[in-house]
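The structure under discussion is supplied below as structure tokens; questions concerning it will follow.
Here the complex is missing a single protein chain, while all its other protein chains stay put.
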Amino acid sequence: MFRHTSRLQFTSKPDKPDALYAMKLQELIGGAWGEMTVSQQYLFQGWNCRVPGKYKDMIMDIATEEIGHVEMLATMVARLLEGAPSETVAGSLDGDAATAAIIGGMNPQHAIVGGGGALPSDSNGNPWMGSYIVSSGNLLADFRVNVAAESQGRLQTARLYNMTDDYGVREMLKFNLARDTMHQLQWLAAIEQLQEDGLGGVVVPDALLDEENQEHSRTLWGLSDGQHAHEGKWAQGTAPDGAHEFTYLNNPDPLGDIADAPAPDPMLYATYNTSHDGIIGKVKDKLGS
Amino acid sequence: MFRHTSRLQFTSKPDKPDALYAMKLQELIGGAWGEMTVSQQYLFQGWNCRVPGKYKDMIMDIATEEIGHVEMLATMVARLLEGAPSETVAGSLDGDAATAAIIGGMNPQHAIVGGGGALPSDSNGNPWMGSYIVSSGNLLADFRVNVAAESQGRLQTARLYNMTDDYGVREMLKFNLARDTMHQLQWLAAIEQLQEDGLGGVVVPDALLDEENQEHSRTLWGLSDGQHAHEGKWAQGTAPDGAHEFTYLNNPDPLGDIADAPAPDPMLYATYNTSHDGIIGKVKDKLGS
Amino acid sequence: MFRHTSRLQFTSKPDKPDALYAMKLQELIGGAWGEMTVSQQYLFQGWNCRVPGKYKDMIMDIATEEIGHVEMLATMVARLLEGAPSETVAGSLDGDAATAAIIGGMNPQHAIVGGGGALPSDSNGNPWMGSYIVSSGNLLADFRVNVAAESQGRLQTARLYNMTDDYGVREMLKFNLARDTMHQLQWLAAIEQLQEDGLGGVVVPDALLDEENQEHSRTLWGLSDGQHAHEGKWAQGTAPDGAHEFTYLNNPDPLGDIADAPAPDPMLYATYNTSHDGIIGKVKDKLGS
Amino acid sequence: MFRHTSRLQFTSKPDKPDALYAMKLQELIGGAWGEMTVSQQYLFQGWNCRVPGKYKDMIMDIATEEIGHVEMLATMVARLLEGAPSETVAGSLDGDAATAAIIGGMNPQHAIVGGGGALPSDSNGNPWMGSYIVSSGNLLADFRVNVAAESQGRLQTARLYNMTDDYGVREMLKFNLARDTMHQLQWLAAIEQLQEDGLGGVVVPDALLDEENQEHSRTLWGLSDGQHAHEGKWAQGTAPDGAHEFTYLNNPDPLGDIADAPAPDPMLYATYNTSHDGIIGKVKDKLGS
Amino acid sequence: MFRHTSRLQFTSKPDKPDALYAMKLQELIGGAWGEMTVSQQYLFQGWNCRVPGKYKDMIMDIATEEIGHVEMLATMVARLLEGAPSETVAGSLDGDAATAAIIGGMNPQHAIVGGGGALPSDSNGNPWMGSYIVSSGNLLADFRVNVAAESQGRLQTARLYNMTDDYGVREMLKFNLARDTMHQLQWLAAIEQLQEDGLGGVVVPDALLDEENQEHSRTLWGLSDGQHAHEGKWAQGTAPDGAHEFTYLNNPDPLGDIADAPAPDPMLYATYNTSHDGIIGKVKDKLGS
Partner (left out) sequence: MFRHTSRLQFTSKPDKPDALYAMKLQELIGGAWGEMTVSQQYLFQGWNCRVPGKYKDMIMDIATEEIGHVEMLATMVARLLEGAPSETVAGSLDGDAATAAIIGGMNPQHAIVGGGGALPSDSNGNPWMGSYIVSSGNLLADFRVNVAAESQGRLQTARLYNMTDDYGVREMLKFNLARDTMHQLQWLAAIEQLQEDGLGGVVVPDALLDEENQEHSRTLWGLSDGQHAHEGKWAQGTAPDGAHEFTYLNNPDPLGDIADAPAPDPMLYATYNTSHDGIIGKVKDKLGS
């Protein structure tokens, strides 16, 4: 169960409205790597966590914080939209380039749909989607997604920091940047912790390593004609798990047979050349159908 | 530019058709973490790469391989669908539980839309989406997504391996598991390489670290009442970047002010209580609007 | 079955083209609360209606009208797009702010995809979706959605009315505003009619009221620290159904147990700490698995 | 800012696992009218609310509660999925109809993607979308959406209540039904409160009523040939706002002119019959282009 | 403007309910090639048509018919869902394979969301989307899409015809098949008419044919190693426009330079190897930036 306090986690006040920037800032609310994503991702991972104790508690701590980050950003967007030009347009553009940029560029749904408030969508107006998040039940697999999410998130925040010189906006983004730094480090530390606790190795999942076709678990297939791929650490020397020696296969031949699809069920009316019956028939026999 | 050979990268032949398994295997084609995702993600990252040489060449090698993985899986799905029950249903269910499961459970679009072929969608029939992928231009941020993608991908492949005992399907999946192992290791090695080459640190991006609010880049906020979150490596000791000392803030107070939205433009007809003008007016003044 | 007349329900002629306004007006065509939504929603509700007679006939009347509203708006958008700047851009921007706003802000798909015609999408270019509508079979539940749809629709129309001073556009919008007024009143009257006819109460559905946990059907849980929630009619006095007395629970304790997820199937490779077997094992036993 | 307690708002324990029911219950988590919808909708409405005091506080109370409802349902789904058949299928279907239904019908992503946990999607596997929610800034318009959401939500919960006889599931649903009853009543009371406080009338928004084409704000257009539409309260007598007298127009003529689209920009290559230049040219002139 | 009659265009009565078939039949309502698609596609094409007279009138005839087809199918789905098993499941599966298939396979939203009525979605439950349709303003380009839509539509209808032996369903589908035949022929005839009327050639649009790089408008690039592509009419002889002679280029070399992306703006933090400045700098100079 959750509780709410009316105070924001950190100050979220722009020095002045800026409808264009409000449009861009939506990326941090409803974008694929925005705060709706991390809050929902951590919530589902926490609810789905089967290791009671420090892991579950830590995930719920950060999940709960992230809901408050959506709140900070939504409040900032509403404040940036104050006085956005929703009125009659006529005559307002004579020679005024700044207004032209705002009128041409602001998110029209900020006025028409949101009435001056934030939207659950990204900087192009695409609605947030549940498919942005994952909770697989495997903590190492998921923590790697979390590291990635905080990395893309801090990168986007840094770019947005450079797109404004509003003091108040930057104050909030300095806090967000710091939290993204913390959260990257937190998930990297959590991966180390999993490995210390024997709950994860290097390859995820650490199962079926004996069953898999080990001849193919250490080779980089050279399928592009660039000349330098073999020069990296990924094509020579010992792999990060200490258990594989990388090799580079330059321009290797395929190992499979000719790709074809089986003879169709006639009631599906797929195009089928009966003169090829001989060949395809044999394939069918082999498949045991 | 690309070229194609009619032979598959590896053998892709089931021992016998299995329409239910074909439905499940779609997750590896068009799911959020399937082969369409990694092929398109690596292609866009490669095209967008600004470091000619070993990085770009390596990305294009693996991107090109992954298109062939979609091909292997699509071929497998078509072969698994051979003879799927698309005909008149009446009478076919008397006491036959296995057929009941297939008729109730197979993806109806495999017959109606695909005519017995694979679809560009996941195991629930959701179409693949461009928003599943990212190419940010920052190699460390993107390689972390790639590690995550190969981890989720191998996890799903391992689960699907356990859901069949078809020898032919398992032979292909053993190859896929091995390639996923290789690709996890490859991206982990590539991250090491970036750091060796001075193209990435631990926190991404390695900019604005001085500008950010450093007081908040090392603290875990305890916002859930679980008792154990402070016990992990993420709440004490030195962080993975060697530059921060983690601390745990138990149940901290918020730092911001009361969240509110500014007075609305009257022409948007947002509900507004004019008796609060005094209070809100001051906020507006402060915002400089 | 439907028939069509070439004449529009009402005049739809702008005084002059305005590509920016055409982009905004798309919200009323393909937005979540636009005319495609209400036309499709009422059609499905009508087809699904199990009360032959006045209800079904009324729903089909309004459903049929709304198809004609999409037609009016689509015609208006095509006329607003006349002469939109699709040609070579070079040189056309020297000092001309109005053209800059149009070039920067018009919907690029109006030219590239629609060839100067309307699109089935909203003001941000998101395509209309079937998930915007509902037809549940329960008329009271659906009429409440209809009241909401006509309310959001009139609100957006009113906002768009203020964003233009084109006489011809405003003439059409005055008709649309009037129809939205009528349709709000129509659905409100239909709700009264349902209640008069004994086909609906206040709570929907009017079933399971005895089965539900009545201790919890009249209390507002105070989970945010705002001090004023208890002052409203929703927290004291008799509820609108005349059968409940509202109360306010300030900062109540949770009633459930600790949230956890059960021990995982090992073949799914979810992370699981076996040292917790004791605790989780008991939960499993209790669940009877 | 938010805080979390590890205890659930109410008990959420099934008597036994049921993977098919888990699939269905997803509708209440990630469906268009599920708990993700109401939690996010109320959060955005609360953050966007411009009436500090009882309205904002009440919205945040219920918004915060709803996050906990997603938590209860996600926990229930994980517990219902315990022991779901993710293993090798072969041989398990001989004559066992119940297993056949589960294998054919369970959500494949519950195992492959979620590892036995809940997903942010509906009972058909469609991911939750931000476009399901609205926060318009106009409280009356939004509260009407909220009444509708709680009505559809209780209806779906009641249907799902009838689809199981598991005691534990029903205990939780009895609580959910009660909360849906409360929340319907709460929003209905809130609408009364708005009207009492002078913040809303009957028609939303209560603006432009003088500007709109009043001739058309009280007539039901009879455009379907059903004979009974005029018999309802929506076609005769005084409307719910007390200000309009309903009338019924049987089979009325259209009021507009012939619908046509203007002459195209030649560089868009739209098909255009120059022999019609005369007619269309006049239309263009009139439009002032 | 539109009018509606309560009678269906053609009889739509199943002999008996069949919830599984109802799920499949949704493909013809809300699938990418279903009746919602053709009705909306033709409506937008008709509204956007700039050739008054026979073309526009014909498009509106067929558009209006297709709305009635959605109506026929929606009615059929509701009738097929009569008595679908929405009740308590327990105990109902003992040995009954047919019920198992229905319970496992029916669309859960048919009961939970639609209350036994049709949904605006496809056979996998994906909602219909506006992006399924096109109205480009160019009649030849659009009529080709229409031929394709009626072809995929008749193909899917034929497949669905084979999936039932219900007399009543088949009677309706025989009508649908006939209309699809008519509509394929109608659009093919309309393409002939356009060409007779001088409103279209073979290549669409019939502009820029002189500007385009004519060396490349008649060659099939052999980029796959299959040995037979040159044997078709597409690689030799005169092309269907009578103006091109097809040729086959076996395994041709690329004509462009090395693909690379330009030096990044430093404030976007894209990874960039400054040691490559020399090379990339030249590219930048050449681009004139």
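A, B, C, D and E are the chain letters, set down in written order, and residue numbers restart from 1 in every chain.
Convention: contacts are C-beta pairs under 8 Å (C-beta built on N, C-alpha and C of every residue); 3 or more make two chains touch, one makes a residue touch a chain.
This is a predicted model, so every value here is computed, not measured.
For subunit C, the residues touching the absent chain in the complete assembly are 1-6, 47-53, 55-56, 86-90, 93-97, 99-101, 103-105, 107-109, 111-113, 115, 121, 124-127, 136-140, 194, 197, 199-200, 205, 207.
Those residues of subunit B that touch the chain absent from the view are 1-9, 30, 36, 40, 43-44, 47-48, 57, 60-61, 63-65, 67-68, 70-71, 74-75, 78, 113-121, 127-131, 133-138.
Just so we're on the same page, only the chains that are shown with their structure count from here on.
Centre-to-centre separation between subunit B and subunit D, using Cα means, comes to 28 Å. Residues of subunit C in contact with two or more other chains: 5-9, 32-33, 57, 60-61, 63-65, 68, 71, 75, 78, 115-117, 126, 129, 131, 134, 136, 138, 155, 158-159, 162, 223-224, 226, 254, 256, 259-264, 267-270.
Taken chain by chain, the contacts link every pair, so each chain touches all the others.
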